[in-house]
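Shown here: the complex without one of its protein chains, the others still in place.
This part shows chain A:
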Amino acid sequence: MEALEDGEEDEREALKRHLRAERQKRKKRLLEQSSLQKSRDADDVKDVTSIQQYSADEGPSEKADDSVVLSKSRTGSQKVLCAPGLTSITQHTHHLDDFVKRRLEEKLKAARSKGESLQDKEASLEFPSRLHSLKDRDTVTRFDREADADRAGRRDSPSPLSTRVRFREAARQVGKGLPTAEEAFNFFTLNFDPDPPDVIETSSRRRQKQRKTTDEDEEHEDVDEDIQEENETQSEEAPLVQTQEDLFVIDQSPQDFLEIKKAEYVGYQKLLQRQSELLFTPSFRTVPTSIKLPENMKPRYLEDEGLYVGERPPVSLTNENILENRILKMEEGKKWFGDDGRIIALPNPIKESSTRPPLFHMEEALDPALQTVYRKAVKSKYANLYIAGGADPEGDYQLDVDVSGLIFSHHPLFSREHVLGARLAQLYDQYLTRQRNNLTGHLTDKLNGLRNALRNMLESHSGLNPTQALQQRISEYNLEVRNTRHLRDSEQEKDRTLLKNIVKVWKAIKALREFQKFTNTPYKLYLRRENVDRVSDEQDYEDEILAEVVELEAETEEEYQNKLAEYKKRLEEWKLCRKKQKAKKKKQKKKKKGQAQDDTEGEDEEQDVSESEGPTDEPPPKPEPPERPDLGSIEQWVREKTLRIRRKPGEAILIPELSASANITASELCPRAETARREDVARRSLFTKILYNDKEVSRTDSRSLNTDFRVHFGQIFNLKIVNCPQSISLQVFEEIGSSCSLLAQVFLPVPEPSVVTGSVPLEEFEFSSNQRVMFDHEGVGSDVPLSFEADGSNKQSLLTSGKVSCCVSWGIGDDDVPLAPPISQQPGGVHSGMGCLDAVSYIGASGLYDMKKIGEWARQSRLDPNDPKNASIMQLLKVASSGEVTAPEYFRLEHLQEEFNFVTDEELEKSGRFRLLKLRNQEVAEFRNYKFIPALEREVTDTVFQEYEKRLKEGEVIDTKEHLDSHRALVAKYLQKIRESVINRFLLAKHHYLLSDLVIEEEIPTIGILGINLFKLAEPKRPLKPQRKERKKVTAQNLSDGDIKLLVNIIRAYDIPVRRLQSNKPGQSSHSALQGSIGLLDQIQVRPFVEVSFQRTVLQTATADGPNPCWNEELQLPFSAPNGDYSTASLQSVKDEVFINIFDEVVHETVMNDKNRGKSIQTHIEKRWLGSVKIPFSTIYSQSKIDGTFKVNTPAVLLGYSKEKSHFTNSGFDILRSLSEGTFITLFITVDPQLVPGESVREKFDTQEDERLLQASERFERDAAQRYPERPCITTVIDLSGKTVFITRYIRPLSPPKELLDEFPNNPLEATPLVARFVSLIPSLPDQVSFSATCDLWSTCDQFLTLLAGDEEEHAVLLCNYFLSMGKKAWLIIGTAIPEGPTAYVLTLEQNLYLIWNPSSGQFYGQYDTFCPLQAVGCLVNPDNVWFNIQQYTSPMRVSFDISKAHLWKPFFSRTFSHPGLSSIQPEELVYRRTDRAAAAELQDRIERILKEKIMEWRPRQPTRWNRYCTTTLKQFLPKLELIRGQDVAEGHRHELQSLLGDYRISGFPLNLAFSEIRPIIEAVYSTGIHSVQASNVEFALAVYVHPYPNNVMSVWIYLASLVLT
C-alpha cells in the first residue's frame, strides 16, 4: 500500500511537470515557427497569391479591434464580420474547419490532375494574361474569401484558367470603375495593414499541429502576445512583397489553387452591435407627405381629377413605409415618388384571368414540347419485400424494440478523471467477469487432477515394465498436463496484469484528483487484503514450483532424447563411411561421458536422470549432437515466471472492490473550466431514433445527460410492420439547446422468428463515432490526443463511444401467437451458415444450369444431404452423377401443357361434333347449311361425313355415267372447278361487310314524305281502284321450310292449237263423228287446262274452253330450299324450274252395253300435251315477280291438232308476220313472302384496263343510273378469270362454222337462221345457277364453245360476232326481257328493218312485234362503242335505233374521250371440231334406251307396249324436222303418218332440245305427261334423233306418241 501511495505521489508530480513542460515547449515552438516564417517569407512570397492562411486563431484581439476600426471607414464591406479571430470561438469550430479542409483537399486532388493537364496545354497561351491577372487577383480573392471562404477556395482551385482569368478581369474592371481616387488609395494602402495575410505554405499537417498546441494552451493566451507582435511586423511586410509581381511568375504549386482557412465565428451580440453600426435600418413609421414631395408642392391626386389610375398592387403598409424611408435616404430619392406623394407603382400586374394559354386543348394537338411524356411506373424497391399477407391489416407482424438506455464509455464531455474512471470501470468489469469465470481456479484444479492421475499410474506400474499402451497413455497425460499448465499460466498472468492495471488506473485517478483538487467521478477502489497462512502458502508455492520443474525437466529430457535419437540415426549413416575412426571416437566418448555425469549431479540433486549414453563430440563433418539441456536454468526460469504471474508466497490476496461512493465535489468548489464543463454536460440531452428499413419510425424521449454519462430511456416501441425487416437501427442524437446532432448509429440484428418478447434479455450494443469534438473547458473532447503521462508521451485519441442496451424481439399477439413472419420470407435468411459457400457467387448465376459446376460446388461446400433445404439439389446431383443427363436443347413455352390436358389431341380430332362445327364454319358445301349440330358426341353419326369423305376421295373422278358424252364429262369437270374457285372467292367476298350490312338506320321521315302521307289521308277512298301495296321484304336467313310459297297466277292463253277432225276417215266412229260435229258446230275444239309443276308438286287449273281460254286462277306451290338453307347464296343456286304445261282435256265416252241394266257410258278423260313454258326459279327469285305474256313452247308437230288460222287464212304474209304465230300465255308469278334478292358482289376485281377508262366507265354508268335508274347499262364485265374487262372487247367478227354457211352457199340470208339455231343449241346455263352468286361472268366465245354452257350474254355475244362476220350490221342489246330479266339480245339491221334476235331460242322478232320478249333497251354495244339509250321510252317498238343521233343515244366514246383502240379479248378465229356422227348415233341410242326405261318406270301399274312400226316411221320424220328446224311441216307429215297408221288414234309430238345432259331430257319427257295415258290398249312410240353440229353441239329430237287402237 505504501508503495502504491508513493506511486501516486510520483504520478501527480509527473503530471504537473508534464503540463508545465508542454506549455514551455509550445511557446518555444511557436517562437521558432514565427521566426521561421519570417525568415522564409522572403523566399515564399511567390505563394502569397494562392495560399493565405488567414489565421484567425492566432489573430490577436487588438488587431481584430484595429481592423474593426479600419473597416468602419469602408462602408459596405462585410469584412468586419469575419475579421476578429476569437480563439474561444474557433475552438468550437475546429472540427468544422477540419471538415472543410478535408473536403478541399479532396477537391484539390481531383482538380489538380485536371488543372495540371489543362495548364500544360494552355501554359504557353495563357502565360501573359495570367501575369496580369495575378496582380489583381489578390485583391479580388480577398473580397471573395471574406464573403465566403469556402466558395472562394473552391472557385480558385478547380476552374480552368481561362474562365478564371475572365472572371478576374471583370472583377478588376468593376473595381476600377467604381472607387474614387481617395477610396482607391485607402483600399490599396490601409486595407492591407490590419489583417495581413499570414503567409504559410507549410503542409496541412504542420498547421494542424500548430493549432493543436494552441488548443491546449488556451489558458495562457498572454504568452502569445509577443508572437502577435511578430505577426504584425510580418504582416506589414506582406503588401510590400505583393507588389513584386515578378515573383509570381514562378511556377505554381498545387496550393496555388487552394485556400485554407478556418471558418470564423462571431458572437451573436457582437455581431448585432457591429451590424447596427454598419447597417442602416429604416424605420417603419409613416413618412409625412411633405418630405416625399418637392418643396412647396401640394399632393395632386390624379384619380380625383378623373384620370384613370390603375389599381396598385397590394403592399403592406409597414413594408411601404420601410421602402419609402429607405428611398428617402438615397440620393435623388424623391424621384421615386409620384405627384400624390406615394411611390410610383405600376398597376397590379396580376390579371383576373390567366393569360397563359391553357395546356390542354381538346381540339388541337399539344405542342410537342409541352407534351406530357408517359413513363412507366417504376416498381418500388421495397414493393416485393412486403410480407405475404401483410396486406391484411389484421394479420400484421409486430416488432418490439426495447430501448433501455445507454452508457458512454467515452464522451467528449468527459473530464480526464472521467476517462480514467471509465477505464477503471471497464477494467473492473473485466475483473469481475474473470472472477466469475474463475478460469485460473478451474485450470489449477485440472492440473492437480492430471498430476495425481499420472502419479497414480506411475506408482501402480512402477515395478513392471510399462506396456506399449501404458506408455502411450503416460505420454498423453504428460502432454495434457503440459497444455493445461500453459493455459493456467497465461490465465494467471492475465489476472495479475489486470489487477496491476486496475491498481495503476486507480492510482492515476487519485493523482489526478489530488492535482485538480476536485473529484468528478464517484469511483472509489478498495483493495481488500485477504491474509493467508504464510507457512502453508509458502509450502504450496514451493510444491507448485517443484512439480512444475520436475515436469519441465522431464519434458526437456524427452525432447533431448528425441533429438538424440535423431542424431544417432544420422550418426549411424555417417559411421558407415567412417569406420576407421571408430577407436578414437570410443575413447573420446568415454571421457566426455564422465564429465557430463559430474555436471548434472552437481547442479541438481533431485534429478535422477539416468543416462545410458553420453553424447560425444564428433569431428566437424559429423552431425552435431544435441546439446544437453541446462536443467538448472529451468528452475530459475520457473521461479521467475512464478514471481511474475503469481503473488508472492505469504503475500495477502488483493481483491479490488469498486464502489461509486466517492463524493463528487460540488460545482462551486471547482475551477472555472470544470464548472463550464459541468454546465455543458447539464445542457445536453440525448434521445434515440429508431429506424426501420432506413425510415424513422419512432424516437425516444429526450433525456438529459447525467454526470455519470448514463442515460436511461426504458422505452419499448411496438412496430407494426408490413415490410420485411431489412435493417433496424438506432440513432443516438445529442441535443444542445434546440440543435441536435447525430452521435452514432447502432445497427441491431433482425431477430429470429423464435425470438419473442419476454424471453429475451437486454443486449448491449457498442457504438462509437469518429466525430472530432474539442472543448475549451475540462472536457477532453473526442478524437483528440490525450495523454496521462507526465512527459506527454503515450498519447491516446479517444473516440466517443458507448453501449446501448436494448433488445429487439417479435411481439406476441393476444392469443400467444408470435407476430413474426415465417422464416422463408426473410430475405437473406436463405444463406445457411458458415462453411457453406454461396452457390451463386461460387459458380455464377449462369452456371446454375451446368451440372458439372453444381456438382463441384456441392462437393466443395459439403452440403448437408439430410437438410431438407438441400433436397432438390441433392436429387439433382444424384441424377447427374448416376448417368448422362442431357439438358434439353430446346426451349418450350407451355411445358406443363401436357400435364394439364384432359384430352389428347387425337381425341379432340376424333370428335365428330367438333368436326361438324368446324366444317360448317368453313362453309364446306355439304355442311354449309347445317342447322343444328347435336350437342352430344354420341348423337353425331358417322353417316354425316360419308358424303363429304366420298367427295374428298373421289374429288377428281367425275361420274361419266351421268354424262353420255366424254366431252361433256370433261366440261362438267372443268365447270365444277371453276365453280369452286369462284365460290371460294365469293365466300371470301361475302365476309366483307359494308356499313349498310351492319348498321341499319331507319330513315327519318322528311317533311315531303309526311306531306304526301297526309295528302293520302285526305284522298277519297276508291275501293274499285285498289293500289298495289309494297310488300314487306323478308331476309332469307330466318325462314324455314313451308314459309315460302310460289304463287303462279295463270290468267289467259292465246292461240292454243285446236283439235283437228280426223276427216280422212269419216264415219268410222260415231263418237268421233259426234265429237267432230260438236267441234264444228261450236268451234270449241279444245278444252285446255294448265298444269304447273314445281319441285315435284303438280297443280292444275280448271279446264277452260276454246283456243283463247281465260283461267285467271292462282296456284300456290310450296317451296323448299335445298338442305333447308334459305340464305341468299343458297336460294340463288336453286336450279329448279317451274314447268307450266298446257294440256287439252279430251273426254272419251265409251258406251257399255249391259244386258241387265241397259246402256251405261264410261267416260275417259285424257290429257294431251300442247305446250309448255319453263321458268327457272332463279329468275323468279332475282326478279321477285314475273308478269307478262310468254310464248308457249309448242312442238313443231302436234299430231291431231292444228293452229287455228281463221283470221289469217289467206295470207300473203311476210316472214315477220308468220313468226309471231304461236301460242301465248299470260302469267304472273311471284314468291310469297317477297325475298330480298341477293346483291351482286361488290368486290373490286383485278383489271388490266386503263385507269382512265375505268373511271370513265364508272362515271358513265353512274350518270346512267342517276338519270334512268331502270335501264340497264353495262360498260365493264367480269371475265372468267375474275378480271374486269371493257365490254367492247367482247365484240369481234368471228366466222361461224363452215358447215353452216356451206348449207346455203348462194343465199347468205338463209344461213342466218341456221347460225342462230346453232347458237341457240348451245345449252343455256344461267350464271346464277352455275356460280351461285349474282355475279355475271362473261366468257369469251372460245371458252363458251368449249364449255358449251353459258347464259344469254354468251349466246348473244357469239351470235353478234357471227352476224358481224357475215357482213351484217349487228349490235348487242343490253336490256330486260321476259322472263330472263336483264339480258342481252342481238340487233341486226337488214333491209332497213331492225331485227331483234333472241340468242337463246334462235328466234327473231321485228322491231314492232308485239310479242317480242324484249321489254326494254338499255344500251347498244358494237366493237367500237357503247351507246346508252337516253330516249323517253325503252320499249323496242318505240325506240329509234338510229345511233348516230346524239340526243337519242349517248355514246361512251365521243370526241372528248376517243376510243383508245381497245384490242379484243376474243380469239382471232374460232376453231371448230368436226361433227362426229358416230358419237351422235351412239348418243341417240343411249338416249332412246334410257327414255324407254324411264317411261316404263313411270308406268308401274300398266304394261307399256311399244309400237315398233310407228317408232320407225317417226324416226324417219325427225331428220326432216331438223332440216327445216321444225317449221311448218305439220300437214304433210301428219298425212303421211295418218296413212301409215289408219286404225290408231294417235297423239304425239316431237320435242327438240339442246343437249347438255340426260336429266333435262328426262324432265322434259316427264313433264309432257305422255306416260300417264290410262287407256288399257294404249301403245307408245318413241323416236330419238340426235343431229350433230360442229363442235359437239347436238340437237336432240324426241318424238313421242301414244297410239290408241280404235
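Definition applied: contacts are C-beta pairs under 8 Å (C-beta built on N, C-alpha and C of every residue); 3 or more make two chains touch, one makes a residue touch a chain; residues count from 1.
Here, contacts and distances are computed from a predicted model.
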item	value
Among "C-terminal binding protein 1", "Glutamyl-tRNA(Gln) amidotransferase subunit A, mitochondrial", "B9 domain-containing protein 2" or "AP complex subunit sigma", UniProt-listed name of the chain not shown	"B9 domain-containing protein 2"
Contact partner of the left-out chain, one of A:R312, A:R326 or A:R920	A:R920
Among A:F900, A:F932 or A:F1015, residue touching the chain not depicted	A:F900
Interface residues of chain A (partner: the chain not displayed)	362, 894, 896-897, 900-905, 907-908, 911, 914, 917-918, 920-921, 935-937, 995, 998-999
